[in-house]
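What you see is the complex with one protein chain gone and the rest in place.
Take a look at subunit A:
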């Protein structure tokens, strides 16, 4: 015996591994064995090759790397004896995959074995080929497999059939060669051949419409007959399961019939009788029978309509749903989802039972049922169903709450009949499971609250009540704090009392208490604390009696370890102490947030870096988790996608909350104005109060859309002092002094409103041999930063372009919004065009000109084409 080869037998190795007490011991044993096997491989040890390979398979199953044994498989396959080949092929299937180049080396051995005189060896080769063959091997060996489909022994035919499936999936072009042999397999009696033959036909239908047509015409009758024979066959011990002959074959046949019947009335007609027979006669007291019924129902649902059969199928599902066996209930829920598409009314009848399933103790059933309920909800039943779901939220498992909350929020948003109901439901969800509510959801809630002017008082009182009891729900606290800050006066004075409300007495100091709790609570995160701080600033003006106390709270935060809070506290303190005269204007109520802009942004149309006209689907609002730092910016309608670091979030918040539109101030002449006009400039900057009404609306949209680009500097500088062109003091560390400088240092910004804006020449922004893109520019009056661009695409080639998609990206100082294109098909040779509107907002207006990188994708003659380019020749001063 070779001195290096491991003497241990397989059995002993397994024992040694079993005896290991710890993972470390196991690793040691495996390492030793692997070393011995490697040595044996190096020595080219023949005697123990198959034993070593068996060991390697065991080792691989335990999760250790075994790539060094791959060549041994090939050697064993190439040997002549059956046992060696057997283990070699097994190793091949377990240790190798189709991506490895080693596999190519085995093609020749496979070919020889497929032609071997021993049929068991042929079977081995077929099995290996069926499990791991690559596209190249499929091409090389397809003729052999085709021939073996007609082999005398059925055991070879059945394996050849499954092997063919792998081949046609790898190389769909080969499908047509297999259509005829596959059809002849359907006529056989051997169950193995039948089940694999049916499977092969099913897969052929999937890859080739020609095959589908062929089987539909030639084989439907035959298949129906086979199914009838099987269903009516007398007891067959070899295939009998619980009194049913070969349920697996039943199911395969039903699956194939489903594909043949789908979209074809004749074929569907042909199978109606047998489906009715299977649906009525199959025993439903055992799992095997139910498996067949389940498959049969799916087939009935999928083939062309036959009223009677559908009723039968829905009844079976109803029976399933009330079954005590959880497995059966699970598949019933699964199938009812599919039935929704066919007959929603029938499914609605089971609503009560389905709702019960949401409350089941089994997570799998809960999940299915919840998804089904989600589909069941419509305008008519949203109220009772939401009520049930929210009630269940109180008692559901922690793990399930996330899913459930997301679904409830989405339903409430989608079907809410009126605002007050929406707000009520959301408050309930926030109180029960606020920690599971996604950022977009509570942002949306704030937008809705902001818009429901007549409900402000009601909402703030309801929120105040809710935070008294559910202090641990972060998002509830945030929304409550925001509302108290904005509408605190309504809370205290019972403004806008609705009839349904219970009267509540809240003093000014109670309201401050609630906010103070939020800021002092240990578990509050930065966002919540920052929001509470702002709320306090606002309350200080609303409640003059609490002003002193609020200042104390703010002063306490001057030493906060989080820079953001520290800085804000210092600034706010400064406002409270030294700028009484402007405070009330500073902290006025937020202008009503624009719902359309917000929902547009939520739909994903406004990421700052790259905008595309295809937004994420609107009905999946909870799909994307935003980074925690961004929420406020987002809420306040900033594009948050490029928020660089958590610390800047408070900055955005402040910036936005105060409505600071930084850009106008960058007009160069601002710095030399006399100091006495300081208040004015601040008001100007804040776009508050002093603007004539006509302009204030446009400046609001300005705030909403344009102030985001200075975020990065803002993170470093003091919030208000971050204007890029300001005095050097602005960059010194945050202090009251520099604040003063800033506030007093500048005169009114002589902003140059170009009411109608000059006309700009149009521009051929991009031109290639196949495509031309022209830009036409226009400006909105009073909004010099924003440029509206109409892009026109013209096709210069003689071919039509399909799936036309224009994408554009801009640097951070620009903000880009793309409207949907007028079409996605571009006619040939300039016989028409596509137009698409873009809106670009330049935060560095007057300093930098526009620049844009573009990408245009389309399909020409079904070939995908991608064109890219950069546009830097925009007219200056856009």
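Quick notes on this structure:
Note that a contact is a pair of C-beta atoms (placed from the backbone, for glycine too) under 8 Å apart; a residue touches a chain by one contact, two chains touch by 3 or more; residues count from 1.
Following the convention adopted for this analysis, contacts and distances are computed from a predicted model.
When the unshown chain is looked up in UniProt, the name that turns up among "tRNA-splicing endonuclease subunit Sen54", "Cell cycle checkpoint protein", "Translation initiation factor eIF2B subunit alpha" or "AP complex subunit sigma" is "AP complex subunit sigma".
Taking the complete complex into account, A:362 is the one of A:210, A:305, A:362 or A:418 that touches the chain left out. Set against the missing chain, the residues A:19, A:35 or A:62 yield one that touches it, A:62. The hidden chain makes contact, of the residues A:253, A:288 or A:852, with A:288. Take subunit A: the residues that touch the chain left off the picture are 11, 14, 18, 54, 57-58, 60-65, 82-83, 86-87, 90, 93-94, 97-99, 120, 123, 127, 130-131, 155, 158-159, 162-163, 165-166, 169, 191-192, 195-196, 199, 238-239, 241, 246-249, 251-252, 287-288, 290-291, 294-295, 326-331, 334, 361-365, 367.
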